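Missing here: one protein chain of the complex. Every other protein chain is in place.
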Amino acid sequence: MSKHKISCIVNGQKVDMEVNASDLLIDVLRDQLGLISVKRACDMQVCGACTVLLNDQPFSSCTTLAIEMDGREVLTAEGLANGGELHPIQQAFIDNGALQCGYCTSGMLLSSLALLKANPQPTEEEIKHYLHGNICRCTGYTSIVKAVQKLSVGKE
Amino acid sequence: MAELLSATKNNRIVPRTDYHAKVTGAALYPSDIRIEGMLESAIVRSPFAHAEIVSIDTEEAKKVPGVLCILTGEDLADLDPYFGPVFRDQPILAINRVRYEGEPVAAVVAVNRKSALEAASLIDVSYNPLPEANTIESALASDAPKIHSRTNRGSHYSKVLSDKDLQEESNVAYTFDYNHGNVEEGFAAADLVIENEYRVPIIHQYPLEPMYSIGQFKENEITVWTGTQTPMVVRQDLAAIFGLHQSQIRVISYPMGGSFGSKAFTKVEPLAVALSRKAGKPVRVALSMTETAQTIRRAGAKIKIKSGVKKDGTIVARTVHIDYQIGAYADCAPRVAQKGGYVSVGPYRIPNVEIHSRAIYTNTPPSGAYRGFGVPQATWAYEQHTDEIAKALEMDPVEFRVKNLLKRGELYAEGDTPIDTDYEPVLKELAEEIGWNKPLKPWRGRGVAVSFKPSQSPTESTAIMRLHADGSASVLMGTAEMGQGSLSVMAQIAAEELGLPLDRVVVSHPDTSMVPFDSTTTASRSTVAMGRAVQDAAKKIKEKLIERTAILLKAPKEDVHIQNGEIIAGGIRKSIPEVLTQTRHLGGIEICEIGQYILSGTNAPLGGSTPFWEPCWAAVEVEVNPNTGKVNVCKLLTAVDAGRAINLQQVEGQDIGSSMQGLGAALFEEMVFEDGTLKNPTLVQYRLPLITDLPDDFHSRVIENGDGPGPFGAKGVGEGGLMAVPAAIGNAVAQAIGVHINELPLKPEKVWRAIQGKERA
Partner (left out) sequence: MLESFDLTYAKTIDDAIKLKKKLGDGASFYAGGTELLQVLKEGMVVYDNLISLRSLNDLKKIEFNQEKGVLEIGALVTHAMVANSKLVRQLQPALSILEDNVGNIRIRISGTVGGNLAFAEPRSDLGAYLVAAEATVCTKSLNKTRRIPMSEFWHGPFETALEDDELITHIEVPIMKKRCGAAYKKFSIAEFPMAGAAAFIELDEKLNKIIDARLVVAAVNPTPTRLTTAEKLMIDKPISIAEKEVSWWVKAIEPEIDAVSDLDGSPEYKTQVAAVLLCESISVAIQKAKEVSEQ
């Protein structure tokens, strides 16, 4: 079983570590790096709860090899706030009540962030299209759409 | 109460106290808990829906490196290894017989999950398949295989059982009958009698977080780290199973990643403890999402309704036969059948009523609680039925409802609480808002539905509140957090009542070794019941603090007020720590009080009079594609009666969330069985509502008349959408396509075929 040395930046911190080829990203993040915001739910790339960002792009960490961290910037929900100050996307979710149980929230925040990076002024349709693969069973989604819309550059 | 609970005046938004932890990933869920020395497990499950277990060969499995032990039914012989809030009929692992596909038969404990799974795959179980009863009809057939012989163990809800239920030898687990008036006379006097049958499939709650429990068994001590809505019931079951005292058992329920009823009542906790008992170390039972869906469901149902009406639209008689397909073990399903059955004629004024509700055992996984608790199934039936009657009478469906809906103060049933809401104005407003009388484009339709359910009575909640020396406070209470924001709401109530800033009050998740008894976190009861208990405790602290201040300042008590964490008496301002310190000889440096809310039994049909009724209203506009049968919900408007919304944003959020689940139940969701085998066990083929399913116009209106029994006039909320929305969608689709479809879900093919059938006719 091959081991791989990887070097990456996780939530702004340089990380050098060794992983097995067959290690899954979600397990390395949760179990070895203590980043428990990454949640296992459906475990089959459908629900998006396990979403993490690699170089600003969303990945299903449940079905991504840990070696894909190598040479990339990894972002989980723990990396959103700046010291004591919440990221605007986190604040927008709080302000709009866009979470209830919170289990989908890490994935939802990161996916929303990725959307806004790729498209700073998404329409409502574009928001729904991008978040189509992030399931929330609690909120009914309306508050999530509102939260993302609040961050759409140029909106009131 | 003027500033009621608003951190920000006028806009009523109070960010939940747990939001910060949840958006930063700091919140600990049951799936995040790690205990020192914890081992992992894997479960072997039955591939058969009904079979005798002939043998279990664990020899090869034991050899897998890292395996500590394997548990089978045989290991449970020195325990009383059954749980279940009504019958206690469910074994921790199957004993001699399996009764549903997926039932746990053996479990492996190993140093890691991978080894456990590997060993589990090497366990060789041989079965002798038995005849199966997988549907209501086959379970009721005269030659149906008997799924259970009756037990009399009894647990949390065992009081719903009658002697008949305990002696019954068929697959009818439980019956509930209710009647008033005389239906024969009623039908005889009717101008029109309409009868129809409706069906609702088995669905799953699908919380995003699967079930996780860690059990630790020591000689005189059990600890369980889990996610449960009912920590006290779990404790009770564990005590009975393992023969320990409740005082020796500690159940800690962490805030869950969703539950909606799926994690109410004992689930995998006993297995975790039994595994620990054999392994000698803590053991985690970590289910996947698929396994969670194999563990508990919502019951399917078959409902027959017959109504007699006068030409002028008055309903004079109604009979309901409702059979719930509850699965292989009872869980709380008899209570579901009781509650759902009780209100299965709907919130209508009907002088002659006869209800027969039954919980039917079948060889499918157990069903338990899901938002609505039996009422969504009944509502689907009676609100479709309501529209059919209106159509037959050529009456407007809204007008027909208005004519028959119970009014505030009227009785639904003798002995129970009078109706405490105003159905008519809210229904009319929603109808107006949806454009009820406006012309409709082709293939569009509008529908409304109303529903109601009682909360829990008798009931009890007790809370402890501690005012600390520095003027901060802690609340110890047993209400579980599953996303509904209970921990935050209790903090709001405590803070508001005592006069503290919200951020000084901490409410922890329940730990049965620390919190006083609370019956359950179910039935939308907690804001009212636990809220009142918390308010009661806070009030007592306030009174003591005021009294001590009055003594200290030699001022009359009436002049002492607590506001925003400060004490004000006339012109004098004192901090709470000051008063506590300077009067500590009068009662200690902390003030600790107990609050309680107890409702006793009454002669109401369910044994207690509900503290409040939970009504719901929904109005829907749909567009149907006649070529594919696809239903698009264009507008979804609902209303919820909160009494007083302690947290308005959260109340709205609950109603919207519940309504979206209702949309899912209406259009997509069903567990498809071929005989006893589930054909769609994962999210690849079980369709949940997605963000792209959002109606263009979707909002909830919150009714506040301050008329609830909860703190500041609050009522319980949260279950309404799932109750009323499917029927409203059904009625809207019926208008769009010209024919009612009586069976959920309204999947495209079903709708298309209904259109085809109508066009041919």
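So that you can tell them apart, the chains are marked A and B in the order they are listed, and the count of residues begins at 1 in each.
Note that a contact is a pair of C-beta atoms (placed from the backbone, for glycine too) under 8 Å apart; a residue touches a chain by one contact, two chains touch by 3 or more.
Quantities reported herein were computed from a predicted structural model and do not represent experimental measurements.
When the omitted chain is restored, the residue from A:58, A:97 or A:122 that touches it is A:58.
Touching the omitted chain from chain A are residues 1-2, 4, 20-24, 43-46, 48, 51, 57-60, 63-65, 67, 111, 114, 129-134. For chain B, the residues in touch with the chain missing from this view are 113-114, 117, 627-628, 630, 672, 679-680, 683-687, 747-749, 752-753.
Simple rule for what comes next: only the chains that are shown with their structure count from here on.
Distance between chain centres (mean CA atoms), chain A to chain B: 30 Å. Taken in their complex, chain A has these residues touching chain B: 35-44, 46-47, 49, 76-78, 80-81, 86, 90, 93-95, 97, 99-106, 109, 127-129, 131-132, 134-145. By the touch criterion stated above, chain B contacts chain A in their complex at residues 13, 15-16, 18-20, 22-29, 31-32, 206-210, 255-260, 288-289, 482-485, 649-650, 652-654, 656-661, 682-684, 688-692, 694, 698-699.
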